[in-house]
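There's a structure below that I have some questions on.
In this view, the complex is presented without one of its protein chains, the others remaining in place.
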Amino acid sequence: MSVLELRHVEKRFGEHPVLRDVSLTLEAHRVACLIGASGSGKSTLLRCANLLESIDAGDVLLHGQSLGDPRVDPNLVRREIAMVFQSFNLFPHLSVLDNVLLGPRYALGRDRAEAESEARTLLARIGLESRAGDYPDRLSGGQQQRVAIVRSLAMRPSVLLLDEVTSALDPTLVGEVLDLLRDLATAGTTMLIATHEMAFAREVASEVLFLEEGVIVERGTPAQIFDDPQEPATRAFLRRSE
Amino acid sequence: MTDSSEGTGPDPARLYLPRRKVAFAGRRGTAVSAISSVAVIALLVSVFFWAPGGANVRATFFSFHDMWVAFRGDPSKGLLSVGSGLITNIWMFLLSEVLVLAIGLLIAVARVSRSPVLAPFRVLATLYTDVFRGIPILLVVYIIGFGLPALSLGAISSQSPAVYGVTALTISYSAYVAEVYRAGINSVPHGQILAARSLGLTYAATMRRVVLPQAVRTVIPPLLNDFISMQKDTALVSTLGAIEATRAAQIYSSTVFNFSSYVVAALLFLVLTVPLTRYTDHLIARDRSRRLAGAS
Partner (left out) sequence: MRLTRLTLSAALVGAALTGVVAATPSGATSTPSLASCKTSIQKQEHQKGYLTVATDSPAYTPWFVNNKPSNGQGYESAVAYAIAGALGISKSHVKWVVEPFDASYAPGPKPFDFDINEISYTADRAKAVSFSTSYYDVQQSIVAMKGSKIVTAHSPAQLRTYQYGDQIGTTGLAFINSYIKPTKPARVYNTLDEAVAALQEHLIDALVIDTPTGQYMASAQIVDKKNKPLAVQVGQFPSVGEHYGLLFQKGNPMVGCVDAAIAQLRHNGTLGRLTKKWLGIYTSVPLIKP
């Protein structure tokens, strides 16, 4: 069964359509990459998927269950669909450790000691355990983004949404974040990634979707999209981003 | 002009400060600033001594004898102590500050909420801040202090003037402080809220754990500013008949026809407010350095 599914999703900001008839299915342990120009609707798609934005038509399903059902609590949904942002959005008033603990403790209501040992293990995995007591301002951008990813993982989500997580980074820091994502993909984490890193997408994605003006123009395996794009728009986009 | 023919390179002195500026640097700079401070103060004091009415002002405003008697009070002459009057000011503003912090926060949170359930509270909160920021505090003091007793409503109508004063100050200042909080809440980047909500935190938990802690840090200086202002406004409660520092000073002044008691009251208020302002600055600096230095 699919973990996350979008069916004919429509989203408008006022009169302006941002998503038109978007459908996609993400199976467990698979990675899907969304590519497309800035403003093509990638971020909006991700936000609609975890109910940070409401949708105007269509349906979003988690483990086959419709999230359009009014009985569904969006807070419970978001605990399963984690999201990482372009600008990290770490909480500057909390230490690295407390950033990671915030969700487990105050959304999941978990015991501090237990959550803390798990958080420290996660921080150790990204080599930042020694910085647990530091405040985020003291970390580099790459370190901050890795903490942000760990903060999402601490929720033990079913699926991880990543919104251009390397776009705000200094080029020298992009590698460490992509390395972490590669590790996660290898470990079988289900991910929906909006990205500009084509080489990375080709490497980790099981499916690549090209989005233009709110429409999924073309989808396929990395080989199909990058080596043999069918649509003129896809070809034009790939030429531009080389 | 340097002589480059000696082959020693350019003259190092061309990079030096002008000599006049060297005098103001380092330890000598401290001495210079001390001297200039003394000179400015001396100038101000000499104006005070040489002005035609200077002697008169010194006798009526700065008589040490009167200042001391006003501070201590003299029951045999019916003079109340400005010093013990200040204790009334202190407990009035301590109590008001605690109440204002809590009530102002509730109002601010009601104003920024988008929940339809809270819609009536949002309207009320907006109305409240509009009305009570618009009415002079003195009038609120009068309305509460003379209005509530007139209702003849048992306990509500039989409190001491200081209690009515605390009520009036709390009502007025909650409106100001609510707006300070609201500005702080609005200054928290939207990404912070998105991040917290995407972790599955409820609106309330997001407010409590993410938005408010950051908002409060931002608004500590303006908040403390309002508190300093409120410490001074406790003097308005004197209009209800409460004997606090300014009222005791006024009684002294009107009994003896000497204004030195007001200077005593002013100095006592400074003793209260200056440590508070210094402490605020210290808090801000500490918070800043803690975040930048990364100590745990």
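Note that the chains are named A and B in the order they appear, and that numbering of residues resets to 1 at the start of each chain.
In this section, a residue touches a chain if its C-beta (ideal position, glycine included) is under 8 Å from a C-beta of that chain, and two chains touch if they have at least 3 such contacts.
Note that the structure is a prediction, hence the values are computed from the model and not measured.
Every visible chain touched by the undisplayed chain in the complete complex is listed here: B. Within the set B:199, B:243 or B:263, the residue that contacts the chain not displayed is B:243. Only one residue from B:12, B:53, B:116 or B:154 touches the chain missing from this view: B:53.
Remark: the omitted chain is touched by one listed residue; of B:186, B:254 or B:289 this is B:254. One chain is missing from the display, and on chain B it is touched by residues 53, 56-57, 60-61, 75-80, 146, 149-150, 157, 161, 238-243, 247, 250-251, 253-259.
By definition in this document, only the chains that are shown with their structure count from here on.
The geometric centre of chain A is 47 Å away from that of chain B, both derived from CA atoms. Note for the complex: chain A touches chain B at residues 50, 52, 75-79, 82-83, 85, 87, 89-93, 95, 102-103, 106-108, 131-135, 137-138, 148, 151-152, 155.
Taken in their complex, chain B has these residues touching chain A: 189, 191-192, 194-202, 205, 209-210, 213-214, 217, 290-296.
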